[in-house]
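Heads up, one of the protein chains got dropped from this complex, but the rest are sitting where they should.
Right, subunit A next:
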Amino acid sequence: MRLLTHNMLSCNIKGVTNGFPLRIEVEKSMEKEVDFNIDFLKSIFSKVEWTALVEAARSLGYNDLPEEVVDSSTMLESSDFLKKFHHALLELHLEEGALICPETGRRFPVNKGIPNMLLHEDEV
């Protein structure tokens, strides 16, 4: 699971209001190189919840993202920033582990890189 996918996901249990971001529990992570696509990075940037990405990257052992992006138009011209953003968003993978709802503590397992967001009957 890439961290862009993580950035989209929030806990889907009925009644949960603060289900984002899901905390990451890592058993196994990996890195996989993908092509650098500058237009994509620039267009997706405004949709990404930055703090969630920073925390998620950190839980996978990557600490190079700036805590905050104050001046995004300048940052998006910086190739150093874009490379880090690219790496965190698209090249880090959670392979085995779990996503944990910040409100309820419910664990959503991740196996072979696929998060399982299926709910139990009493959660829908």
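Going forward, contacts are C-beta pairs under 8 Å (C-beta built on N, C-alpha and C of every residue); 3 or more make two chains touch, one makes a residue touch a chain; residues count from 1.
Basically, contacts and distances are computed from a predicted model.
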- prompt: The hidden chain: which UniProt name fits, "Methyltransferase-like protein 5", "NEDD8-activating enzyme E1 regulatory subunit", "Bardet-Biedl syndrome 1 protein" or "Serine palmitoyltransferase 1"?
  reply: "Methyltransferase-like protein 5"
Field: Residues from subunit A at the interface with the omitted partner, ascending
entry: 1-2, 4-5, 7-12, 19-20, 34, 37, 39-40, 44, 47-49, 112-119, 124
